[in-house]
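To start, the structure itself, in structure tokens.
Taken from a larger complex, these chains appear in their original positions, while the remainder are omitted.
For clarity, chains are labelled A and B in written order, and residue numbers in each chain start from 1.
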Amino acid sequence: MTVSLADLNHMDAAAFAAAVGDVFELAPWVATAAQARRPYATVTDLHAAMMGAVRAAPREQQLAFVRNHPDLAGKAAVTEDSKREQASVGLDSLSQAELERFHRLNDAYKAKFGFPYMICVRRHTRDSILSEFERRLARDEATEFAQALQEVFYITRLRLAAKVTGEGLPQVNGRLSTHVLDTHAGRPAVGMAIELFEYAAARAHRIGGAVTNGDGRTDAPLIAGRPLPIGRYELRFAVGEHFRRRGVEAGDPPFLDIVPIRFAIAEPEGHYHVPLLCSPWSYSTYRGS
Amino acid sequence: MTVSLADLNHMDAAAFAAAVGDVFELAPWVATAAQARRPYATVTDLHAAMMGAVRAAPREQQLAFVRNHPDLAGKAAVTEDSKREQASVGLDSLSQAELERFHRLNDAYKAKFGFPYMICVRRHTRDSILSEFERRLARDEATEFAQALQEVFYITRLRLAAKVTGEGLPQVNGRLSTHVLDTHAGRPAVGMAIELFEYAAARAHRIGGAVTNGDGRTDAPLIAGRPLPIGRYELRFAVGEHFRRRGVEAGDPPFLDIVPIRFAIAEPEGHYHVPLLCSPWSYSTYRGS
């Protein structure tokens, strides 16, 4: 169920709370503060007001708010949104060893900081959630509490962008695209199969695929309409098959067959254009725009 | 034990047979024919004479000669040279499933052609030995018998090049080399770790490694002093670590970390130069010379 920003600006306080009160989990006071400062020109402004309410709250209230959030790998994902977010990144199906590592990190984290490990899972892969966990555990409490709030803001920004329609939506989506140019023919490589893999626990898992169109691009971006999960990826291009179909001599077996491009995504809201320029004997790639 | 071409040109027939009689397995008549046509200006000429003796032999004798060779994966590798060659490529340690596939192919091959599958294993990887087996099984008998003799000639050329010293050694060795240029700094990438993998049964097995020297090269070629085994390989360059040490900002995690270059070798006696030109955000490679 979405609601328009125009409607939000005019509805009564109860309706407002019903509409967006669960964006900040178990913290109805955030919506209460935000509804008082209406109207908003943009959804981004509305989110800024909500974040402002959190930032302006006494430290005790902030802490209680953060503590209200469920453990990431916990048994008690208290809201449907939380459950969905955790499932999306595969945290609902951890191996026994992974679960134990998670719980060990969870226990150490809560023992050290007194609040749960907050992370916007939709901006992460399983691997980066784990590596961030270890890295953040080593920080001091002030830095880490600021990070916890920042993660809440990432999470709520995504929720708000999904719930509210209207002007000035916050930039929450990234884009991963590619393009294949055949430098032997001086033309886009048409009909080349591409697969996209995500690395998890040192293994590549296929998460997508496409075939290049007449312009050497894929009809849709490889990832779009969501944040790009921080993590390691590999694109695999069927270069050998492309030149075999074109009848170009390239050795037997061909010098290049499947060309892997391994790269990392660090900016979930960024645009990653990772093209391939290839002949049967050479190729290059780069982060484009 | 090596022998010089000069000595071979002057020794008596018995000594000649003792010195190079086992180059063509269980076929002393090849050496007999070759010793009668001495002297030879080059080792290549000597091998040509030996091949000529085989080519000039009646078909029955050629067939008997080929049939004298052991099954590739057989229980009866009759000479020490044969055993060593088969072990070198890992054929002495096939899995049960692989052995069964081998035996199945062996049986089908011998049933169809009436002679064993000949292949110069030092010019091949496990994968290419198997894929060639399937491919050659589909051929007609005349083509395949010519191929069998050609493989014997590859094998004996290698043996002769190892046994005889002197002028005009046949070209039996290939070379795989690399070079890393840092296009961000405009200098060779010094101290970059490189690993070389061979693909077998769809998995990459590490077969070598090196660290680039002051010129961005490896002190020794990655493979040299032997034929390059036909097959699929992957070089992995520690690009992320290189730029981290140089203090260059490249994202977190860095856009490029381990850069894999996957390629095939099709010419065992060729020179494969596979360099990497890289910045933190781009790279290219090519078959160089």
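As a working rule, a contact is a pair of C-beta atoms (placed from the backbone, for glycine too) under 8 Å apart; a residue touches a chain by one contact, two chains touch by 3 or more.
Nothing here was measured: the structure is a model prediction, and the numbers come from that model.
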item	value
Oligomeric copy total, full assembly; chains in place: 2	4
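Heads up, the rule we're going with is that only the chains that are shown with their structure count from here on.
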item	value
Distance from subunit B to subunit A - Cα centre to Cα centre, in angstrom	47
Subunit B to subunit A touching residues, read off their complex	128, 230-232, 251-260, 262-264, 266-267, 277, 281-287
